[in-house]
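With one protein chain withheld, the remaining protein chains of the complex are depicted in position.
Now for subunit A:
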């Protein structure tokens, strides 16, 4: 089942066909974020744009950004989208948008305003929430690299992690099929041909056995394209707890992906150390830039804890389309609002009238909204999940903190909560 919200976002942001999309270009992430801000201000939802009189709805759209007509034309692609979706779904494709609970939190946290609006996937969606070590490397590898990859995969497998990689030839393919052959699990982040790759003998069976999930932020039928491949690389890092470079040149996809990770500090980066360092210039350079040589035997717990993040977590655009207080949302929609992850903000506002929008965290808003909307009445998680349009996982965390910090009281049988500052 693909939600109407996902369909609306697909209409606005997805490339469906080369010929046609040239005339009416789908929105890029930046443009889409503009629309999101506008929708939040207008208390609109993406799915709400599908029905009703668009001309009227769009009367508050500021043409300076891009034309109203472009939005209308994109949304008029309903028939074209239905033809594509029918084909994709038959091939086993699922589609989620960034407000869906299955959408990986790690991507939202790491990419701030550049979170891909849509993810396509084939295979068990629950595999997205497992723990992975990334393995990346060149398409052209020699026997030594194959052995090294095998050794790495063995250790990952025995420590019950999965492998996330890019599904390309060479290191990608060896690392993924390696762990799958051992009975482990893997996540493939593809830059092209999602459907076609899922039918390949090496992947098909593992997908059927719920051991492999392939995902892509691009149209499942998209062909290879360098830009997409580059855009995909960061997702491998982000979806891993740590990533290992098996073999890199000093240019190309593996190289620039590693560089980007070192710069953005997504995850710890480890580099395979070949015997002959002279012929492994890329590997050496990456270590010079901040990667670490991978010990021949390793504990994953050591691999993943190395980097202390000096960079603050940034929050992605908040994809909730509930009925927000306009003032609140004008604030939180600013992409650079600091996301103080919960602990600092435990001294929640006891007086709901006093809230410092500039410095408040999302959790603060959450408590504020409960005090505003529900007051001291008991409420259930399901109730506010619908009202606030938050994911179940997010609510669990905040409710837990609320109870722990004694801002909320938890009643049992049946479970409900109450705001008691």
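Here, contacts are C-beta pairs under 8 Å (C-beta built on N, C-alpha and C of every residue); 3 or more make two chains touch, one makes a residue touch a chain; residues count from 1.
In the analysis below, contacts and distances are computed from a predicted model.
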UniProt lists the protein of the undisplayed chain, choosing from "Probable glycine dehydrogenase (decarboxylating) subunit 1", "Cysteine desulfurase", "Formylmethanofuran--tetrahydromethanopterin formyltransferase" or "DNA 3'-5' helicase", as "DNA 3'-5' helicase"
Of the residues A:2, A:125, A:374 or A:409, I need the one that contacts the missing chain. A:2
Where A:182, A:196 or A:393 are the choices, the one touching the absent chain is A:196
With the full complex in mind, choose from A:37, A:114 or A:204 the residue touching the hidden chain. A:204
Which parts of subunit A face the unshown chain closely enough to count as touching? 2, 4, 7-8, 11, 17, 19-20, 24, 47, 50-52, 73, 75-87, 89-92, 122-123, 195-196, 198-201, 203-204, 207-208
